[in-house]
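The complex appears here without one of its protein chains, the remainder shown in place.
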Amino acid sequence: MEKTCTVMLPLTMNSSEKPQTVCIFGTGDFGRSLGFKMFQCGYSVVFGSRNSRMSSLLPSGAEVFSYSEAAQKSDIIFIAIHREHYEFLRELTEDLNGKILVDVSNNPKINQYPESNAEYLAQLVPGAYVVKAFNTISAWALQSGALDASRQVFVCGNDSKAKQRVMDIVRALGLTPLDQGSLKAATEIENYPLQLFPMWRFPFYLSAALCLFFFIYCVIRDVIYPYVIENKDSTFRMAVSIPNSVFPITALTLLALVYLPGVIAAILQLYQGTKYRRFPDWLDHWMLCRKQLGLVALGFAFLHAIYTLVIPIRYYVRWRMRNTTLTKVITKKDDPFFTSTAWHSDSYLSVGILGFFLFVLLGITSLPSVSNMMNWREFRFIQSKLGYLTLILCTAHALLYGGKRFLSPSILRWYLPSAYVLALIIPCTVLVIKFILIMPCINNTLKRIRRGWERDSKSSKSALNGKSDI
Amino acid sequence: MEKTCTVMLPLTMNSSEKPQTVCIFGTGDFGRSLGFKMFQCGYSVVFGSRNSRMSSLLPSGAEVFSYSEAAQKSDIIFIAIHREHYEFLRELTEDLNGKILVDVSNNPKINQYPESNAEYLAQLVPGAYVVKAFNTISAWALQSGALDASRQVFVCGNDSKAKQRVMDIVRALGLTPLDQGSLKAATEIENYPLQLFPMWRFPFYLSAALCLFFFIYCVIRDVIYPYVIENKDSTFRMAVSIPNSVFPITALTLLALVYLPGVIAAILQLYQGTKYRRFPDWLDHWMLCRKQLGLVALGFAFLHAIYTLVIPIRYYVRWRMRNTTLTKVITKKDDPFFTSTAWHSDSYLSVGILGFFLFVLLGITSLPSVSNMMNWREFRFIQSKLGYLTLILCTAHALLYGGKRFLSPSILRWYLPSAYVLALIIPCTVLVIKFILIMPCINNTLKRIRRGWERDSKSSKSALNGKSDI
Partner (left out) sequence: MEKTCTVMLPLTMNSSEKPQTVCIFGTGDFGRSLGFKMFQCGYSVVFGSRNSRMSSLLPSGAEVFSYSEAAQKSDIIFIAIHREHYEFLRELTEDLNGKILVDVSNNPKINQYPESNAEYLAQLVPGAYVVKAFNTISAWALQSGALDASRQVFVCGNDSKAKQRVMDIVRALGLTPLDQGSLKAATEIENYPLQLFPMWRFPFYLSAALCLFFFIYCVIRDVIYPYVIENKDSTFRMAVSIPNSVFPITALTLLALVYLPGVIAAILQLYQGTKYRRFPDWLDHWMLCRKQLGLVALGFAFLHAIYTLVIPIRYYVRWRMRNTTLTKVITKKDDPFFTSTAWHSDSYLSVGILGFFLFVLLGITSLPSVSNMMNWREFRFIQSKLGYLTLILCTAHALLYGGKRFLSPSILRWYLPSAYVLALIIPCTVLVIKFILIMPCINNTLKRIRRGWERDSKSSKSALNGKSDI
C-alpha cells in the first residue's frame, strides 16, 4: 500500500553529469525530511547550520557547513528555520544576494504577525528572490512518502523565474505546484495549514443547535410530561429512545437545508429576472457548504439507522414484548393480525431503507476521488436528481411513520406535537416549492434566465450579447 | 477541507517581469471563471466583448476591450462563446492570424453538428492554431477551487507548439493536461462531458431486469398462490419480505456474472489454444464493466443486509412471535431446543456476515484513490482471490439458508421452486467451472497460453518470438 520502495535508496550518482545542488538552512525535522526527499529524487543536498553535531540524523551523503559556506554552494536555499530566528540572515545579506530563498515556515497562530513570514524574509534580504512554498506539507509526510501526486504545493513569489525553479523542484519531488501569484499571497498560504475545517464550522454548529433543541423538546414531551402527569420514571429514554428521535429529525432537517438555498436562489432569480446579480452573502456561503451539510446529515442518518436496528436488543423492548404476551395470556384476549398495520409498518421501513441507501450513495459519490471520475453532467445528475429522490424518500419515511395519528389531538402533550411533525416542516416546504418550480411555465422562464436572458427591456440588447457567451 | 485560500488573492504583481497576458473572448460564466482562475495563478487577463456592461462580475484588475482590440493584446485567445455565435470570428480573421485559439465550448447534445466545434472554428479562422481544451471542466469547479491535481484536462490540436503552450497553462492552473492527439480527437473530447455513466448502463439495465423478473416470480409464489389456494391476503409481503428475497438473489447473480466472463475467456483460450485471438465483442464489453457489475451487486447486498436486520422490528414478525408463544401456552405443548437448528441458523448467518464483510472490502478497494495505492499484484490478489472467496461465502450462505428443504417437493408451488434456488444456478456453475480450471493439468496449459504459447504447430516458431515479449 505504502510506497515503501522510496524509503531506502541508493546514495551515489555515477552519472557523468553533476546533479543539481540545493542548500537547506536549518537541520530541524522539516529541514532534514526535505533534504532526505530531495536527496532521494536525485539532488545533491548541502545543509547550513551553526554546528554539525546532529549529523547522525541527517541523510548520509549530505554535508553540513556553516551558513555562509553552505549558501555559496547553491543558488537556491530553503530556509527551514522558525521566523523568530530570521534575524541572523541580515548578516548574510552579501552571501544571499541574487539567490533564491524558499520560505517554508509556518506560524503557530493565524495572523500572528503584521506581515507574512515570506514578506518579512524579503525585507530582511532585499537582494534575494523570495519564494513561498512547501509550508502546507508536513515533515512526516515528506519522509514517509505518504504523499501522492494529487497533493498540491502552493507556490508564490514576485520573481517568476525563481518561482519557476521552485516549481520544477516541486514537480521533481512528485508533487503538483500551484502558482498562487505574487508574494502577497503568502499570507493566505501561511494561514492555510492553520485552518481547522473552515467549511465544516457552520454545518457543525447548526447541527449541534438543532440536536440540542430537539433533545430538550423530546425530554419535555417524553420524560418530564409522564413524570408530572403519571409520576412515571422514563429517564432511561434519554439513552436510546430520545437520541433516536433527535438524530433522524436533525438528519432530515439538514438534508432539506441542503436543497433550500437552491430553491431560494431560483426564486430570487425569477423575482429579479436576471442571473447577473450577486446573491446575498449569506446565501452564497450557504450554497458553498451544501456538501458539508449533506454529509453531516448523512452522519445523523447513519446513527439513526444503527439506533433503530439495535431496538430489539434493548432490555426495555424485550420486557415490553414479554409483558404484552403475558397480558394477552392473562386476559385471554385474542391477538388478531391486521394486514393494514403490517402494510403500514413494512412500507415505512422499506421507504426508509431505500432513502438511506440513496443517501449513502450520495455520500460515496461526494468522495473526492469518486467525484473526480465523473463529468459535470453525471455529477449534476447524482447530486440533483438522486439528491431530490433521497429527500422525497426520507420525507415519505417520516410521513408514513406518523401515519394516521399525524395530527390527531391525542398526540399533543402540553400543546406540543410530536417532534417528527416539526421535522417535516422544512422538507415539505422545499418539496412543495420545488414542485412548483419544475412546472413547465416557471421552469422555462428559469431556464431562459440561466442561459443569460434578462427580463428588463432596456438591457435586452446586451442580453443578446450575454447569451452568446459560455 | 476546501482550498478556500484560493478564493481571495492579491491582485497586484510587483515583479520586475511582466506577467504573461491571455485573452478571453466572452464574459459568460465560464469565461469569467476561467479569467478569475488564470488571474489567481499569475496571468494578466484581458477580456474581449461587444460591450463592457457586466464588468462588475469580472475579476477586478481584468480589462474589457472590443474583440479586435483584445485579440491584439495576446497571442493566445480562449473562445468562451457558444458555437452558434462563432460566425463573427470570420470578420476578425486578420486579427487572429497566427494566434492560438483555445476552443472551450460544449454542445447541449451528442453529435449535434457534423464536425466538432473546434474543427468548425479551425475552418472559420484558417490562419489560427486551434486547440481544444478545458471543455470537461465546469465554471463552478474552476471558480470554487474544487479541483485537485488529479483532474485531467483533455487537450488536442494539430500544432504541437500551440498545444504545448495550452498544456503549460493547464499545468499552471494546477491541473493535469492529457494530450489526445490531433484536432480530430475534438469530437471525442466534446462528447465526453455529455455522457451519462456509459459504463454503468449495462449493469443498471441488467439488474433492473433481474429485479423485475424475480419480483414477479416471488409475487406469484408468495402472494398470488396463497390467495388462490388459501384465500389469504399476503400483499403486505411486497413491502419488505419480497424485496428481501429479490435483492439478495440479484446481488448473488450479479456477483457471479462478474466472474463468469473470466471463466468463459479461459475456456475460449483453452479451446482456441492461443491468447492471440480477439474475444467476441460482447465478451470484451462484459469484461470491461465487471467492476460496475460488482458494485451494483454490492448495493443490492447492502440493501439485503439492512432489510434483514430490520426484520425483528416489523409488526408482522412481532405478531407472529407473540402468536407462537400464545399457541404454545394454549396447547401446553413443550418447546424443546434443537441444537442442530441452532447450528443451522447461526452458521448461515455467520457465513453471510463474513461474505458481506469481504464484499464491502472489495467495494472499498475499488475506490479510485484506494486502488491507485496498490500495485498490480496487490490489486489482482484483492480482486481475484478475495473476490472468489466472497463468491464462495455468499453462495454457501444461500445454500445453508436453503438447508435440508432445498429440493424437497413440498416447497414447490405450481411447480415453481423457491426463488433462491434459481439464484444458485449461475454462482454454482461459475464455481464448479473455476474449480475444474484450477486443477493442475488444465491450469498449467492455461498459464502457458497466457504466457504466449500457442497450440498450433505451424505457428510454433512465431510463438517462440511472442514468448519473448512482455
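Just so it is clear, A and B label the chains in written order, and each chain counts residues from 1 on its own.
In the analysis below, a residue touches a chain if its C-beta (ideal position, glycine included) is under 8 Å from a C-beta of that chain, and two chains touch if they have at least 3 such contacts.
The shown structure was predicted, so the numbers you read here are calculated from the model rather than taken from an experiment.
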Hidden partner chain, touching residue among A:E188, A:D222 or A:E378: A:E378
Residue touching the undisplayed chain, where the options are B:F88, B:Y205 or B:W343: B:W343
Contact residue for the chain not shown (choose from A:Y205, A:F236 or A:F338): A:F236
Full-complex contact with the absent chain, from A:L283, A:L309 or A:L361: A:L309
Residue numbers in chain B that touch the chain omitted from display: 1-2, 148-152, 154, 158-161, 163, 176-185, 188-189, 191-192, 195, 197-200, 276, 278, 288, 292, 305, 308-309, 311-312, 321, 324-325, 328-329, 335, 337, 339, 341-347, 349-350, 353-354, 356-357, 360-361, 367-370, 372-373, 375-378, 381, 452, 459, 462, 465-470
Contacts of chain A with the absent chain, listed as residue ranges: 1-6, 8-10, 12-17, 19, 26-31, 40-42, 49-51, 53-54, 57, 80-82, 84-85, 104-106, 136, 138-139, 141, 144, 148-151, 172-174, 176, 192-197, 233, 235-236, 239-241, 243, 299, 302-303, 306-307, 309-310, 312-316, 318-319, 321-323, 325-326, 329, 367-370, 372-374, 378
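As a working rule, only the chains that are shown with their structure count from here on.
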Distance from the mean Cα position of chain B to that of chain A, given in whole angstrom: 23
